[in-house]
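Shown here: the complex without one of its protein chains, the others still in place.
So that you can tell them apart, the chains are marked A, B and C in the order they are listed, and the count of residues begins at 1 in each.
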């Protein structure tokens, strides 16, 4: 396939997509000091040129709709087209955020229902849909924890504990909330080191952030004890919901002792990742944090759905976005949960877990090394390619790049950092057994190549749009915008 | 890219796209002798599997949206997405064909307007939108000619004259109407041989079918004389509108002396070809054929749009489809003509002709041989690769296949039959000069290869999903349906 | 200039290369004597935004409540994925796949379509579409006459309750080739097998379920046709074949040709078009079948691929002797149908059929229980049913349309003398329980 020139190279002065250009209006009333003097660099192409360009570019992407995409922690499962259809209806798309509730009952009913469903599946007491992604949910959660301690005059707590294996957003969020992130060790079996926890907690402890199943891809078995320890020390427990897919309908974070959590609707609730976003990261809380929920929230009053804001929730941490979050994504998540229903939700964890355990077992049988061989896999699992690295001089990243040649997206690599040369593999429940078997075959072939012809790996990929890209050069010789003389 | 297995190979017993399967109803009231005994071979796949399969298949197609597609006579110009949007609105898509006119005024107004527009651009007196493609328009036209002669008691006319260069549908349609197709010679300059015409016409002549610009890609200069000759002999003139793009807004078929014509809305009016269809082939007629138009037609009565049928048009040749033709396509064509307007229509022929003449000239300069070098190109033109064939032992088809490797769809090859080793090249008005220049470059490179390394051509394509396919085997060892033991 | 990419600079360079000074000169071969076009009556062009404003208003104007009309066009649910996929530019904007190496996507899809349709109908082969059910019937009739080597007769018997819209179109389409279409009256809504003597007959056409939704005794009719050495043409709704006996299994030897409209398979109603007609037949007749056919073959590297085949039947090769004049067909709708059948799958299609039937039966039973309505005909029906309102059905229908925006069915008097008080009703799987009940309630209110 040919490389696609940039859209700017297709541009020609005074070319335009004529059917899209409205008639100009007069700017005579605008003093010239406010006006632009030279034209910006925007493409001047025909509609057909634009369509060809972006259609061609689209062919250069892997995507769930084309490839097995076992990216651990990211839950790349099927994004149902019906939910996209539901959210793309004019009544939803054309709704201005400042439209009064009286003529927005359709939208508000959707949001209200979603709040209810999320409250139930998390086992919490209330939900706010405001956060626009997981990381913003984390921020909202820690802000609520902070507000809670402050409301009790408990001002000195300035530490948030996170496992060494935690996702980067956890410590980063702690910092954004003005907290110090303290790392806690993870034991050889993937569970948090309880003794270490006992040492760390104290009057400075604002809370702890955990995923469960953890980013080590195992279920944190001591969660009840941990909850006890942290609560006893006066801290609260934050649940990072990125792995909720593993336990949806099985157990609720609320029943594990968590006080607050976010969900990644773009993971567990199957809204599309869009090449980077958007997502939605609703937060759910138990009773003690309800007063602090971010606004707006949909409530009911006199049989009508209403926005509840500062008036109804005076201690709220506030708004997180200009309006009310990623409503279009929330509608998709509702549509998805309507199709699943409680029976479908139960099956999500079952089949996600079945797929992961099957794949783990088959890979182990094929001679790959599980990071936690004594543990059950959850919805994902970790393998370490450390031995292959030592024996054949290839790295996990080389395996990853070579997998692309099999039309399989690479699993998450080098995360969590504590497992050397690791792959975090999450097949998700929407993949077939045949697909998993193909993955095992590909991995076996790649390992055979590592033995006999390691350059097949180190120089991979061979059959993609590009060969291996030079990231060092990208960071050193920054080329971030196209310039007419770039080529 | 991997070959895609058939959907049947992805199928597994009892797999299903669960969200799509409605609950079964009882069939207890249906006697078993009416019921199916064994299940049909339908896929049993998940929704994601289906999406991956057809997304992957879509990547194996050339299309206007991806490639320059200069397929002569087919007018592969940009198909505006806005027209697809317009026709895809629920109010149009969900309309049952038997909905009463009283609650269908939106749809009928669209059809009425399109009738008006087509009447004007063809310079005729009335239009019926009923035919579902060009070939059905031809059939409708000849049936009207037949009805006309019969209505005058002129029963003996049983011949339709078509140029040797005519499109296959012309003689095929004559046969379907019970006519004999008589071929008339085309002269060395691409115009019809007038003397031959004078010899052929007579009391048997029902009519003549012509395209103008003709399938030789030149404007038939003697059209007025031809009209005179045929009309004098009592015959009528049928205009095959496949090339109307060349003269849209310039001259009208009605003013050239034609009595009846079809338009290919999927060509001149930019509705998408859909990998084979659908199209729409409205017919336009002058006064003497109005009584015979196919039904239904939209008329106006008491300020309301109505269907006119047998009652209003008692001599109609009848209906051509179960309902009222390809309405969805007609709405697209209307949307397109609304965006063009009379000013835009004027420009279609201008720029289609400009592109063709430029490309012809550049190819001639590059050493290729025009079939009619003394003539102006119309919206398309013919080159002959006869010399290349003789010198280098490569055929036009080899050039065609090699072009695919340049991501350019091959022009129409071997049509019309009277020009040896020909390419009928139609760039259309929506292509850029840069694209035309690229085409010339590709052609030059291919000719250079023909000289130095003809296997680059004869074994082409090299970079497509498949190498050259064995058509002889396909026809000899018929394999038309997949069977479980096919692989 | 919508859709035209030329800049002024482009135009100058191009004119210079051609050696003319103005585009108008390129038209110099058009004789002066032909008047120049005058498009003044056509409005000036508008933007996409303005066009969509106008056409959205019109589309909205035509929105209605639930539809209980069938009569050859059905309001089934179409999974969102179907048209998301079919509308991809790669399916929407190519031409017929003449260059096989650059069209494997569409070609493989058509091969899969042929497989599904052949299996659904129980026939050996399928083509890749004709225009619609009406043209499908016409092509089937012409094809049967070509195929039937037992007789020179061009007489074709049409059983009484074949879709009158198909028949009307077929009359136009085959009308000038000396074909004689003998339309037998139905008896109690069905075909009375063998009652008439038609002399030599090329083919017999029967529809199952017939236009009234009634189940014909297709086994007997098929055997009777065979006994007369006539080919049997089956007109079917492909959706029903998920549960009904396929034409290939009718009687002793099965049908010879099967045709119909593919609209129920993922195609929106869209005022009846575009949809697609299909044709299936026995392998021995394949060379008489019109339309595109895709075959599986190998490429020069030995790998499996697909290509159009048996093109020698078609107009672009065979010209005046072609099996038909069809060129552009309804490919995109076939694409949608193939995707639909893949997504809905075996169980899905069967459930759509049985659920539609159950919904129709619910309505019919409930209406008849009122005593105000009775079945027009006796016997088993499937998916559609004619009911007698015992008063002018058209009037009732109009009242329901205007007052309640419900399309109550097809008033049979429009197409059949003597059935002025009957309404042909159909409730697909898409009708909710509330809609079914609302329909019954309002219809009975009007009748009361």
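In this text, contacts are C-beta pairs under 8 Å (C-beta built on N, C-alpha and C of every residue); 3 or more make two chains touch, one makes a residue touch a chain.
Because the structure is a prediction, the values reported are computed rather than measured.
Engineer: Counting the whole assembly, list the visible chains that the omitted chain makes contact with.
Structural biologist: A, B, C
Engineer: Pick from A:161, A:256 or A:424: which residue touches the chain that isn't shown?
Structural biologist: Of the listed residues, the one touching the omitted chain is A:256.
Engineer: Please identify which residue in A:329, A:396, A:442 or A:457 touches the non-displayed chain.
Structural biologist: A:329
Engineer: Under the stated touch rule, tell me which residues of chain B contact the chain that is not displayed.
Structural biologist: For chain B, the residues touching the absent chain are 12-15, 17-22, 45-49, 51, 55, 80-82, 84-85.
Engineer: Would you write out the residues of chain C that touch the absent chain, in ascending order?
Structural biologist: 47-50, 52-53, 77, 79-80, 84, 87-88, 429-430, 432
Here is the rule we go by: only the chains that are shown with their structure count from here on.
Engineer: Roughly how far is chain B from chain C, centre to centre by C-alpha average, rounded to an integer in Å?
Structural biologist: Averaging C-alpha atoms per chain gives centres 20 Å apart.
Engineer: Can you compute the centre-to-centre distance for chain A and chain C, using the mean CA position of each chain? Integer Å is fine.
Structural biologist: Distance between chain centres: 46 Å.
Engineer: Centroid of chain A to centroid of chain B, CA atoms only: how many Å?
Structural biologist: Whole-Å distance between the two chain centres: 48.
Engineer: Which residues belonging to chain A are in contact with no fewer than two other chains?
Structural biologist: Only 12, 15, 19, 46-49, 51, 55, 80-82 qualify.
Engineer: Touching at least two other chains at once: which residues of chain C meet that condition?
Structural biologist: 1-6, 10, 45, 47-48, 51, 79, 81, 89-90 - these are the residues of chain C that touch more than one other chain.
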